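These notes concern the structure reproduced below.
== subunit A ==
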Amino acid sequence: MLTIENLQANVSDKNILKGLNLEIKPGEVHAIMGPNGAGKSTLGHVLAGRDGYEVTGGSVTLEGKDLLALACEERAREGVFLAFQYPVEIPGVSNMEFLKASVDAVRTHRELPAWDAVSFMKKAREACKAVNLDQQFLKRGVNEGFSGGEKKRNEIMQMMLLEPKIAILDETDSGLDIDALQVVANGVNALRSPERSFIVVTHYQRLLDYIVPDYVHVLADGKIVKSGDKNLALELEEKGYGWLEGESA
Partner candidate 1 sequence: MSQENAQSAPNAEPLSDADQQIDDAINKEYSAGFVSNIESDTLEAGLSEDVIRFISGKKNEPEWMLEWRLKAYHQWLEMEEPEWAHVNYPKIDFNEISYYSAPKSMADGPKSLDEVDPDLIATYNKLGIPLHEQQMLAGVAVDAVFDSVSVATTFRENLKEAGVIFCPISEAVHEYPELIKKYLASVVPVKDNYYAALNCAVFSDGSFVYIPKGVKCPMELSTYFRINEAKTGQFERTLIIAEEGSEVSYLEGCTAPMRDENQLHAAVVELVCLDGAKIKYSTVQNWYPGDEQGKGGIYNFVTKRGIAHTNSRISWTQVETGSAVTWKYPSCVLKGDNSVGEFYSVALTNNYQQADTGTKMIHIGKNTRSTIISKGISAGKSSNAYRGLVRFNAGADGARNFTQCDSLLIGSECAAHTFPYIESKNPKAIIEHEATTSKVSEDQLYLCQQRGIDAEKAVSMIVNGFCKDVFKELPMEFAVEAGKLLEVSLEGSVG
Partner candidate 2 sequence: MTSTPLHAAIAAGSTLTSHATTKIADVQNAAAHAWAQTPWPTRKTEAWKYTPLKALEKGEYFIPAAKSTLSADALKQFAINRLEAFTLVFIDGHFCAEQSDDLTQLPTGMTIEHLDDASNLEQFNKAAGEHATLFGELNTATINTALVINVAKNAQITQPVNVLNVASANAPCLANARILWQQAPHSKATLVEHFVSTQDSQVFTNSITELFVGENAQCEHYRLHLEDEANLHIGGVYSHVHKHARLNSFYLAMGANLQRVDVVTQFEGEGAEAVNNGVYLPRNKQLVDFHTCIEHKVPHCNSNEIFRGIIGDSARAVFNGRIHIHKDAQKTLAELSNKNLLTSNKAEVNTKPELEIYADDVRCAHGATIAELDALAMHYLRTRGISQEEAQVMLSFGFINELIEQLNNTAIVEYLRPVIAQRFAKKPEFLESLIHEALV
C-alpha cells in the first residue's frame, strides 16, 4: 500500500531523514519508535506534505501513486491522514463546519456519494460518542480551548469520519492518562481493517499494549535501524536505545 524508498528530507536546510525505507501492506500496523530528534515527527510531516519539509531524495508511493508529487490537501484526499502531535486551534471556525468541509473535499475526490447534512450529523455524533467526546465539541471552534486529551480524541474522531487509507498517529498517546489512552486506542482499533494501514509514532511502549502492531521499527538518526515484532517494543522499553548504537551501519 505505502512504499517508502530511500527517503531523504531536510528541515530548515538540516538533513533529518537520511535514507528511510518502509513497506506497509494493507491492513498492517507499523509502530515507529526511537530517541528524541531521530526524525519520527518529520516522517509524518513529510508524508503529509507540510511546507518547509524538503524532500531531497527517494520516493514514496501510495498504491503505486507518487505521493511526493501531490500537494498536502491532495494527499489527504488520496487517503493520508495525520493525527497531529499538537493539534492546531482555529478560533471562530466550528469543528462541525471544518469537518463538513473536510469530509466533502475528501468524498468528492474519491467519487463517493456526498453526505447530506442529516447523515453527516449522524456520523459526526457517532464518531464523538466512539471517542467519548461530548457533542458540544462539534459546535466549538476547532480545538479551541480543548484540553490536551480532548484535542487528541478530536483527531481520532476526525479520522473516523475521513476513513483514510493510511493513518499516521504522531505521538497521539503523549500527555494522555491511561483512560484517555484506552479511548484513543479503542477508536483506532475500531478502524482497523484489511484495507487500512497505520503508522503509529510513539515514545512509549504502553500504547502498543492497546494498539498491537504487526511491526515495530526503530528510527535513529534518520534511518530505520532495527525492525521486529511487538516484542521489540518491550525490549526497547527495558533497555532504552543505547544498545542499538552501531547498528545503523
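A few remarks follow.
Methods note: a contact is a pair of C-beta atoms (placed from the backbone, for glycine too) under 8 Å apart; a residue touches a chain by one contact, two chains touch by 3 or more; residues count from 1.
Quick note on selection: all candidates are chains of the complex that A comes from, given by their letters.
Remember, it's a predicted structure, so these values are computed and weren't measured experimentally.
Among the candidates 1 or 2, the one in contact with subunit A in this complex is 1.
Listed in rising order, the residues of subunit A touching candidate 1 in the complex are 48-52, 71-73, 76-77, 80-82, 84, 87-94, 97-99, 101-102, 105-106, 109, 141-142, 158, 162.
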